[in-house]
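Have a look at the structure that comes next, please.
Every protein chain of the complex appears in place save one, which is left out.
Let's turn to chain A:
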Amino acid sequence: MSDVVEKTLTALPALFDSQTGAAKITNRLRQLIKSITELTSKHEEENLIKQELSAMKEQVSSPNTTMKQMREIMVRAMYCEMLGYDASFTYIHAIKLAQQGGVLEKRVGYLAVSLFLNEGHELLLLLVNTVLKDLQSTNLIEACMALTVVAQVFPKDMIPAVLPLVEDKLSHPKEIIRRKAVLALYKFYLIAPNQVQHIHAKFRKALCDKDPGVMTSSLHIYLQLIRVNSYKDLTGSFVTILKQVVGGKLPLDFNYHSVPAPWLQIQLLRILSLLGKEDQSTSELMYEVLDESLRRAEMNHNITYAILYECVKAVYTIHPKAELLEKAARCIGNFVLSPKINLKYLGLKALTYVVQHDAKLALQHQMTIIECLDHSDFTIKRETLELLFRITNAQNVTVIIEKMLDFLCYVPIKTLTFAPDNSWFIQTMNDVFSIGGDLLQQDVPNNFLRLLAEGKPEEDDQLRLYAVDSYLTVLKGHTSHLPQCFLQVMSWVLGEYAHLQESVDQREVIQFLTQLLDQRSVSSETRVWILSALTKISEGQTDLILDLAESLSSSQDTVLRQQAQELRHLSQDSQLHEWALPRGAPWDSIEVAGLIVFPYYDKLFLLKLHYVTFGTSVKTFNLAEPKITFSRYSNFFRCTCICLYINFVYHFSSSTLILEGVKRVWGKDGYLPQKEATAPLVDEPSAAVQPPGQHEAAERIESRPEPSTQNQDKQQLASSLFVGLGVGSSMSLVRKLYYDGFTVSLRGNVVDCLEARSTSVCHYALLMDDPHTNVSFTGTVSYQTQPGHTNTLPFSGTLSTADFIRPLVVTTEEYGKLWLSLSHDVKQNLKLLTDAGDPLRTTLNALKDALQLHVVDIIGSEGIVACRLLSGAPCLLHCRVNGTALAMWLRSPHPALPDCILYHCQRALTHH
């Protein structure tokens, strides 16, 4: 230090002259900071800084400005830049300051340069000569500053110019210079590795430096070098250094919370793990020191855990040694079970790393992992999923993917709470939709729309407006590549909120949407959304809409034809439009999608507007008087509506189908008072109707006008009609559920009065004609406790195909004949239960127990099984043992039945 003092003392007299200047220096900055803290608005701050900057600009260009003043200006410029204002006019002066100033000015100049300019900045070229000069300076501080700036920002092309000087510094007597030189070379290595190839020998010298700081710095380089070349011969040295460090041989200065040189330890552990990777003989050299490190790091402080974590990683990276692995695994336990959340996180991270080598380790921490999966901290959750991802196998893949999808749904909504502004949020969601596209779970667009819809008009109009603007921009570009779900979201938003944007002509919006309709890549389902949007904004644009309706009325697609019809009627009757689709109407809680259903009953018409909610209930509005008359369309028309409707419900309820009966207010003889129960899932007349006199269940159920045979015809018609209809996959599902007919079955249960405390049992048979894995049904019971006052009790339940399967008892010969006559088949490998002597029999029995199947015969490694759906359709299963799997071949006259049964078989075997 003495030589520094000497140097600085000689510089002192010059400094004393500027006393008053220095006072001013600090003053100005302090004043600036002080006045900024006193300001109340961003706007005031902007003005103040603007003034400050222009004053500074004037000052820097004035020839009278001294270096000291310049130094002061530079500090203020740094401050302004930190606040986010542009002070680029000072950059060149920062370089000048470093070039021409005394040591004090240089220090500020270099700091400003390293803050203002980055590696690619052209002004840096002007700095090269200054750096060269300072590197050669005998003043220690100047040399230090030059090296510091070189290690932070230096143009790649100029490296050769300073390289020899920096290299020389490696043998400088002062350790601080050597250390900085090593780090500068490390930086050079990172940006231009081939430039420093020739000095590898000097790095070795740095590694053996007597100063621990220089040695530590050289490890940064080695960590990089080892990734490319092998430095196996150095293993011994690294091990020795680590041993010394762990053994506490370093000066106490290097202790951090009584742990000797933790940074050095970690660096060495990283190097060792790279060296020992897939190399047994090298690994053997380090077992002892790793063991020692694991043992020593026992103090309960973050820093020891940091070392332990690195140790564990090293143990699992190098050639394995059982004893060490065991110790490391115990260490992970300490992390994972720690109540400190940071340690838990690191434990999960370590587990993620080690399960790649030994998946069983995750088993010990199952419960913690499950807890972490639902942790309120996003980071923990995310890391847990990462861990799960690593242990995914054939058995758990479905569950894990489900969890990950949950997470994916969670993300966009979660982002909103952090969203800095509307534009960011909408833009992010645009990205999510266009990239994730149709792979996204339906919840993502639903939740997004819900967020838009739920907001209060005043508060969230801004967000909605932004969405409208953003979507109009998207629609102006190429739209053919956009995922369907994004198009649907855009259609919905434009339909609901396009009117908010007054500067945009509604006709333009209609044109955009009409163009989308014409696109071949747009699916029928999306078309439905687009048309719904068009219906909403059609008001007052009769000419455009009539053209559109005209062109669509000849469409092949029944749904479109129907919607076009609705569109035409609504656009011609503004009063009706206003009523049916009120603009800006408040949303009751979470109701969103609007769909108009026009059921057709003989000559009477009913307009129903359903606000379909996201999952639970349906609201029905009735129009008291029929205003629209259709020419008699066709019988399936009504089915179309219902299917469409169900389709909607399905979409908004993500996974289970919620089916609610459309209330009928119109009967054969006109308007019916509200007295019907709605229930779902179809069926034929109940066999279990009890004599009305015996029980008093007050189910008030109205009769259906059409005889059930007619319904059956309709259903068949509907089924056949919708086969070719491409309204997405959900359409085929809709086809499988009948709505009609159930009211017939309930007719016998109308009971007049109810005695107190009596119960009544009503049986209804439900048949599933077409299977689906799960269906939900809802219904209501209406009763009167006093005349004129009707109470309603809703009920609901979920049924799966499994509930409708019965054994089909056939002989082997009959089975053979039936097998050949069946057309739809599905093949799949299932899990074989191997925990018993006869795996095939065990598996089939398990299936039989779970699903009411009939095991027809078992011959050697093959088994045949038969079942039928309650309504009649048989399904035959042919099972064969194939190694450790069960090859299953299912056949049925019904196209969807094999899939459903397969699903339930899979479930049954997984849960076994």
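Heads up, the rule we're going with is that a contact is a pair of C-beta atoms (placed from the backbone, for glycine too) under 8 Å apart; a residue touches a chain by one contact, two chains touch by 3 or more; residues count from 1.
Here is the rule we go by: contacts and distances are computed from a predicted model.
Per the UniProt record, the absent chain's protein name among "COMM domain-containing protein", "Serine/threonine-protein phosphatase 2A 55 kDa regulatory subunit B", "Neuronal-specific septin-3" or "AP complex subunit sigma" is "AP complex subunit sigma".
Checked against the full complex, the one of A:L165, A:L183 or A:L268 touching the unshown chain is A:L183. Across the entire complex, the residue among A:I95, A:V108, A:V810 or A:C905 in touch with the chain not shown is A:V108. From the set A:V60, A:L135, A:A206 or A:L346, the residue in touch with the chain omitted from the display is A:L346, counting the whole complex.
The chain omitted from view is touched by exactly one of A:L140, A:L451, A:V504 or A:A850, namely A:L140. Only one residue in the set A:E122, A:D253, A:E278 or A:D835 touches the chain that does not appear here, and it is A:D253. Annotation: of A:P262, A:G276, A:G495 or A:G863, A:P262 touches the absent chain (contact as defined above). Although one chain is not shown, part of chain A still touches it, namely residues 1, 4-5, 8, 11-12, 15-16, 19, 22-23, 26, 29-30, 33-34, 37, 75, 78-79, 82-84, 86, 103-104, 107-108, 111, 114-115, 118-120, 140-141, 144-145, 148, 151-153, 176, 179-180, 183-184, 186-187, 190, 212-213, 216-217, 220, 251, 253-254, 256, 261-264, 266, 302-303, 305-306, 309-310, 341-346, 349, 376-377, 379-380, 382, 417-418, 420.
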